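The complex is shown incomplete by one protein chain, all other protein chains being positioned as in the whole.
This part shows subunit A:
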Amino acid sequence: MLAAEGRHGPVIHAVTEAAAQAGASVGARVVDARALAPELVVQPADLAGDAAALTRLAHWARRWCPWSATDGVDGLVLDTTGAAHLWGGEAAMLADMEARLADLGQTARLAVAPTHGAAWALARYGDAREVSAPSALRARLAMLPVAALRLDGQTRQTLRRLGLKRAGDLMALPRAALDRRFGHEGKLLATPLRRIDQALGHLPEPVVSPAPPQRFRAVQRLPEPVMDPQPWLSDLFAVLCADLARAGQGVREIRLELYRVDGQASRFQAVTARATRDADHLHRLLERRFETLDAGFGFDTLALEAIRWEPQEASQAGLDGADGAEVALATLIDRLTGRIGAAVRSPDPESSHLPERTARWGCARVPEPPCRPALTRLPAAASGLAGAPSAAPHRSPKPGLLLADRLAPAGLGGGGLVAPARIRPLRLLRAPERIEVLYTVPEGPPIRFRWRRKPFLIQRHQGPERIAPEWWQAPASARLRDYYKVEVADGARFWLFREGVAGDGRGGPPNWFLHGLFS
């Protein structure tokens, strides 16, 4: 049983057969159904997902005719005019539809009628796979209940009170009387009279079919199987990139399919760091994979398809024909990623106090161009060429904009003040390494320590910088850390920390770790 949110709490949206036998009915409230049958299982309905799936199904249904659309929340309408004979007649087409929908796991009620309204009525209230001829349409419709006329609940209730149960009863009434009774309720588009006219074909009711989703695919069928498909690929890439350029799109993920004569297909996929439609670059990305290609008896069909794409504006190349720095970087990232995958990374800092979480690496992305001073309008006459860009400073130090500062906790007692930049080492070990430490005071700095079996004598130290565990995600037993920057006798500088303090009740005596190397 599926439930959707109603005006007064959840309402039953759909039921299984077992639930229907237990007393649940569509439109009733969930609490009422639960009162009848407490063992009912209720799941929330995914209305948006249903609508998306129905849209996909409507596109899929274009295998039978080119003009299809969704109809309400649970129906599809297909304009099969001129297409039915391709399937051996209308009855054969309906049988084919039912079989293929059953393959998809869908049960369907199908009908063919000369008008959209009549088909709607027959599919829901007629016989299974009913085909209605134009001549018998009026007589067939007259037999159906008024609900088959696509009227809203209030109108149906009024008709029931008036004793009008079948569409034929309405057709028998004078049109003027029907118009007077129902034409003035602000529902001119869905009056019984209008619905009858639409169902009988007296009023037009066009089906609006959404445009098919755009697809970028280039296919090359070869007259003879070839062992080496490479000479044909450059044309294929050029065609695809021309299509993309016409649509103003750039590809983010691309797939090349090589079909062998014996029906086997080899597929190669590549992703790009930014949208591109550079045929040479895409060709190079995929070309490397051909080392493992098994040609068999040769390939006869080559297909290149963009799987993921996004808008890409046309850009002006430099006068020397070179691309911009961003394009060059994206090309580099693509080449590296294509070969060694996720090992190509960019820093992905996270707002955290723990150094190892702050220094996290994410997937490689094209770095944003450095902040340049915004172009300002030059004063009309006075400046002349004196303010030309070449006079701009070599680089603009922005001491207030360091990343460490941006991550500083502001607002919590800081009053929005930016915290001073914290000292961080140049290199962080992958995991803090345990060291043996000699100290005088348990809470004080160390004097000497031993790391990787080598003793070090500490000459100078700075600290501690206390970093508390993040209580909102660390376990309650996590201990705080006191970080020291120390310099040993031969000059090397290290970042040590003591995990916990003596007597904090979270374990034995605190351990010391070495976490980073300073320059």
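Following the convention adopted for this analysis, a residue touches a chain if its C-beta (ideal position, glycine included) is under 8 Å from a C-beta of that chain, and two chains touch if they have at least 3 such contacts; residues count from 1.
The rule is simple: contacts and distances are computed from a predicted model.
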- Mind telling me which option in "AtzE family amidohydrolase", "Ferrous iron transport protein B", "Protein ImuA" or "Acyl-CoA desaturase" is what UniProt lists for the chain we can't see? "Protein ImuA"
- Query: For the chain left off this view, which of A:39, A:103 or A:490 is in contact with it?
  - Reply: A:490
- Message: Touch as defined at the start, partner being the missing chain; which of A:9, A:66, A:367 or A:455 qualifies?
- Response: A:367
- Identify the residue among A:359, A:478 or A:501 that touches the chain left out of the display. A:359
- For subunit A, the residues touching the chain missing from this view: 322, 325-326, 328-329, 331-333, 335-336, 339-340, 343-347, 349, 355, 358-359, 361, 364, 367-368, 370, 394-395, 397-399, 401-404, 421-430, 451-452, 454, 459-462, 485-487, 490-493, 516-519
